[in-house]
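For this depiction, one protein chain was excluded, whereas all remaining protein chains were kept in their positions.
And then chain A:
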């Protein structure tokens, strides 16, 4: 298969690679370079300023708040979402009533129905989800507070997104709502491929359901959980948190910077405040956080791969 091989390879790679280099790789390289300049983004002139942007960043309270919130997103969201999803997936696959003569482990009735319904939010745009919940959280006429009034809790009327101590959690709850279903389906597929004999053997030996989960299901599912964790963390640091915070919160990022995240801060500095160079500096910090997060999860989660 040598005839014209290189001409073919070049011919097939040049367009995709060129497009990718121009719109993805080149801007990444540029933005790292710009982080050492005083470029405003508004005029084409700029000069090198060395580490000034980085020094400024270290003394920027809003940056530290954003970093803190982003880290919280990357830690709390995957833990909550993945735990919930593992729990639901285990219930779907193992929670079924044992029938006489049937297999020791069965899924609940209607397991495919649950999986279909749980997946709904995943196909919706996060922007639409954010808008929807913004209405639900409205303190005066929103669905949640009026539900609380409806069941007699007239004095429990939080401001939700208007309350600096609650707003961040409200935003996170929306992301949990919208991503849990995806992981339920993902983990269910993994659990379904675990041989039933393993469970049967464990149950015969007197193991409870909880033991089978921690001793059989989780170890055998570990690879999937880990890659799901990285995937969720990257989303929580990047695009998803941008959309929910930018759409739902006042400011955006408020009240009183209580919900600002790194990705939103980059956007605001570049496209609202005309400080493109400083924005790329914060972007570099976000890049470092993202890569560190992925490396830590992969490192901590490394175990011997179990074959079954």
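The definition used in the following text is that contacts are C-beta pairs under 8 Å (C-beta built on N, C-alpha and C of every residue); 3 or more make two chains touch, one makes a residue touch a chain; residues count from 1.
Here is the rule we use: contacts and distances are computed from a predicted model.
Asker: Write down which listed name, "Acyl-CoA dehydrogenase", "Sarcosine oxidase subunit delta", "Substrate-binding domain-containing protein" or "Carbohydrate ABC transporter permease", is the UniProt protein name of the chain that is not shown.
Answerer: "Carbohydrate ABC transporter permease"
Asker: Which of A:58, A:79, A:156 or A:291 touches the chain that is not shown?
Answerer: Result: among the candidates, A:291 touches the missing chain.
Asker: Which chain A residues would touch the chain omitted from the figure, given the whole complex?
Answerer: Residues 1, 4-6, 8-9, 11-13, 15-17, 19-20, 22-28, 30-31, 34, 41, 87-88, 91-92, 95-104, 106-112, 114-128, 131-136, 140-143, 146-147, 150, 177, 180-182, 185-186, 189-190, 200, 203-204, 206, 208-209, 224, 227-228, 230-231, 234, 237-239, 242-243, 246-247, 263, 266-267, 270-271, 276, 279-280, 283-284, 286-287, 290-291, 294 of chain A touch the chain absent from view.
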